[in-house]
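Every protein chain of the complex appears in place save one, which is left out.
The letters A, B and C name the chains in turn, as written, and every chain counts its residues from 1.
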Amino acid sequence: MTQAQRRWIFLVAGTGLAAFYLWGLSGLPGFGNYPGPYGPAILQVAVAQTHATGVVSAVNFLYRGFDTVGEEFILFTAASGVSVVLRHLRGERDRSAVDEAADRDVPPTSSAVRMVALVFAGPAIVVGWWLASHAQTNPSGGFQGGVVLASGFVLVYLAGEFLVFERFSPVDLLDVVEGVGAGGFAATGLTAVFLSMPFLANWLDLGQYPGAVSSSGTIALISFFVGLEVAAAFILIVGELLEQTLLIRQGES
Amino acid sequence: MAVFPFVVVAWILGIGLYGIVTSRHLVHQIVCLTVVQSSTYVLLLGVGYVTGAVAPYYYDVPDHTPAVDPVVQALALTDVVVEAAVTALLLSFAVQAHKRFGTLDPHELASMKG
Amino acid sequence: MDQLLALVIAMPLLAAAGVSALGPLLGSRRRVLDAAAIGVACAVAVLLFIIMLRTYGGDEVYWFAGVKPAHGVVIGIDFEAQSLSAGLACLAAVLVVAAMTFSWRYFHGVGVYYHALMLTFLAGMVGFCLTGDVFDLFVWFELMGVAAYALTAYRPEERGPIQGGLNFAITNSVGAYLSLSGIGLIYGRTGALNLAQIGAFAGRHPADRLVVVAFLLIISGLLVKAAVVPFHFWLADAHAVAPTPVCVLFSGVMVELGLYGVARVYWSMFGAALGHRVAVGHVFLALGLLTAAVGAVYCVRERHIKRLLAFSTISHAGMFLVGFALLTPLGLAGSAVYVVGHAMVKGALFLGAGIILHRLRSVNEPYLHGRGRRLRVTGAVFTLAGLGLANLPPFATFLGEGWVEDSASAHGLGWITAILVVCTILSGGAVLRVAGGVFYGLGDPPGEDPEMAKEAAEETSETDTGKERTPLTMIVPAAVLTAAAIAIGLVGRLGPVAEAAAVRFTDQAGYNATVLHGAVVTHPVGLFPAEPAGVTLSSLLASGGSAAGALILAWLALYWRRLPMVRDRVVRDRVLRDRVPGDRVLGDRVLGDRVLGDRGPSQLVVAVSRGFQSGVVNDYVTWLVLGLACLGGVFALIIG
Partner (left out) sequence: MTELAGVHTPYTVPVVMMDVLQITVLVLVAAGATAVVLVRRPVRQVVVLSVYGVLLAVLFLVFQAPDVTLSALTIGAVALPIVLLLTLAKVRKPEE
């Protein structure tokens, strides 16, 4: 098909599909009139049952925690996939270190950028840690925390300290951390099974006060593992791609 | 206002698909795929919204204040992670494709596969 | 409380994480982990088999985190195991074991990621089969997808895998997001995510427009995965390039899971709401027949063995869809048994192709002609599996297709038998042609299409050591799968048992009562009563005819140039061709067209089919949208 044919077929078909979709919208309760019963049912019981004041986290890590298991493993699988796809390039570096070097013109990182990035790296790591460990109280959780945590490490790279970055995150170590994060989640769920409770059931003490950092039992534990897994996966992905870029930089120097 | 958010959802979905269909650059195409997916966040949060209700946090509001649906928010969170994972994997494919073929145009890639 | 249902999903996930975490620590002793991975997959298969047997008498429901429905409102996520769903998950686990065993010595270095990916792939499939929650269905669908994309590109040093992986990933992702849109819409309407709960809400009123739109959007991603025409284009690209053991899983069970998803969504969520209209069934029937025919035609044309097998899978997916589209228990039972039989023989065929690739470094049929004579055992297994694909009794495939045809005839759709038999002959004949040419050197090498030769030559060896003999770990799984396909066909009382399971699957009210109210349904009531499931004379004739027809077709394909009426012209053309030095391959193309005497039309067909199967993902998404728009129009007419 030529580009023009494709565009026309798509415009006709897309219009038809859009018409079909809009035709169906009449059956939806209007915006702002969510009919329930799922949400209200959870809102009614969540705080009392879990001692987590952030109901979204309670849903994410307990009521629909099983979804989150799948979600974590999607990320885990994707990170493994990135390693698989890019791994051969890594092997290639040993064979031909100078490939595609000449055409690059990467200016050296300015000292201002270095300063800013280094200054922000520390807070980013602290904030990430805080987010990952406060899922039960605030709008936060392992996922957001993990990404922020990882971006702290990425800032270290921005500061031009790639060698530091590489020392911090050798691929093997990251594989281990990733496995521990993803496996820790599954193992937390399985622990319940060995205590003859249902998979993912809360087997820790809920804590006396809803909303306290040490409250909500396994929700906080799972959130922590998720943070670990997410941070490792993200650093791994960025690291694999960075190594690609590094291929170029090394060639230049 | 009753259906407007859902019309916006349809628009985002449609424009994203249009981008995928007409794209001549793989990275652009992958970004368009994330646009398609972003329509699902808007849809999910849109259907769970309750007019005049608060976010589902009982940290600093009295219990039993009307709150929007927490379930769709959990679903949207999962959805965001899926987006990040799939996009990262696809981008690594793109890097490899460029390495092997020297191009990121889907047409040229198709003609070179053999 | 029964924990088996939690173990079958937790074990592969934990093992994947463990393999990934321990791999770098163990260094050269990693084979321990490979063995452990296979062991875990075996254990999962055994547990699922137990669950399958146990749920024959009644469904089992498992509430994760122990969150049970309160006052009929579901707030947790459940696994809902029935014999059919557990059986399908068990099939997936068995194929994973076969594929991983085959890979033991197959890759140069299998690496720790391969097993981690295989195990998460397995977990995704198991979760997809057993889940009772529609968003969870999407999550496991995506996990399955992400693992499959990564496995497709497992050998990125080749050119093809990246291209095929990209087409696969983009098309399937678009489908998945459309499904998610449908899930969002139905949630907006019913405020529920549990399949049973949605079914209970939606079933209270006749389907309105929104339910129809949500239904179509939800199944769109599943239809893409199931490679139903016109959503099938990605499949051949992905199969052609994925490592052969991975193809076993793609063809044997992943595609079928897409169809299972359609059936699950229909029978537990939308069936009652859509009013079980015959017209809805007929839409799927038309899709199935179209898919069966398109796949079969492409299959016969193909010279790249893996692509050939992939097109045969498309054709069979169409036939499975026909079984579902009848909406009868017998049709569904037929499809289920057909899926099992097909998975076994198709798995054996792909493993055979893998052995060919390992030993002979090619999957190009013309090149391989007569070169496989020394691979006696492989040849025997491949040929036997090819006969199984052509429905030779007593392979399980023969029972499956027979029941689908019986059920169709009982509902006045006897003409379907003819179409199914022709499609079976075409794809079975193509496989037997490969077997006869490659392993026994029969007849003349087929003509080379320059395009296809290019594609087939692209495929280079996936392995680089131990070319002299076929390791036992490769041939045994293939032989076992073939034997299993026969053994399943010989199981006594398979028909009534499978049909009883199908009745349970189609009992929407019973499903709802089990999930929402913890009822134990001992006597499920399906929409249609059970029909006699046995070996009828007509099914014996049809399948015997298919097998004979496939053999004749294969013989013709190998020997047609020696038939008296074409022999003279072949000789003349060969002389003509030899006078023109240069592209020998092109000469063959011209030769074929002259002998057939219809150069114009045949080239038009080639051009048109190439135009569809273009390899450009933009085209595939365009067809996807067009197909959905057409389906939407049809559904709007039926319901609206």
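Assorted remarks:
To be clear about the criterion, contacts are C-beta pairs under 8 Å (C-beta built on N, C-alpha and C of every residue); 3 or more make two chains touch, one makes a residue touch a chain.
Please read these numbers as outputs of a predicted model, since none were measured by experiment.
The shown chains contacted by the absent chain are A, B, with contact judged over the whole complex. Only one residue in the set A:154, A:182 or A:200 touches the chain that does not appear here, and it is A:154. Residues of chain A that touch the chain left out of the display are 32-33, 54, 56-57, 103, 131, 139-141, 143-144, 147-148, 150-151, 154, 234, 237-238, 241-242, 244-245, 248. Although one chain is not shown, part of chain B still touches it, namely residues 1, 4-5, 8, 11-12, 15-16, 18-19, 23-25, 27-28, 31-32, 34-35, 38-39, 41-42, 45-46, 49, 51-57, 61, 65-68, 73, 76-77, 80-81, 83-84, 87-88, 91, 94-95, 98, 104.
Here is the rule we use: only the chains that are shown with their structure count from here on.
More C-beta pairs in contact connect the chains of A-C than those of the other pair, out of B-C and A-C. Work out the mean CA point of chain A and of chain B, and you get 15 Å between them. Rounded to whole angstrom, the centroid-to-centroid distance between chain A and chain C, based on C-alpha atoms, equals 32 Å.
Within chain B, contacts with two or more other chains are made by residues 17, 21-22, 46-48, 69, 71-72, 75, 78, 82, 85-86, 89, 93, 96. The multi-chain contact residues of chain A, meaning those touching 2 or more other chains, are 6, 10, 14, 17, 21, 25, 28, 34, 36, 38-39, 42, 64, 67, 70-71, 74, 77-78, 81, 85-86. Chain contact summary for the complex, chain C toward chain B: residues 135, 139, 142, 145-146, 149-150, 153, 156, 159-160, 162-166, 169-170, 173-174, 177, 180-181, 184-185, 187-188, 191, 193, 237, 451, 454-455, 457-458, 614-618, 621-622, 625.
For chain B in complex with chain A, the residues that touch the partner chain are 1-7, 10, 14, 17-18, 21-22, 24, 46-52, 55-59, 63, 67-75, 77-78, 80-82, 84-86, 88-89, 91-93, 95-96, 99. Residues 1, 3, 6-7, 10, 13-14, 16-25, 62-67, 70, 73-77, 111-113, 116-117, 120, 123-124, 127, 133, 135-136, 139-140, 142-143, 146-147, 149-150, 153-154, 156-157, 162, 185, 187-193, 208-214, 216, 611, 614, 616, 618-619, 622, 625-626, 628-630, 632-633, 636, 640 of chain C are the ones touching chain A in the complex.
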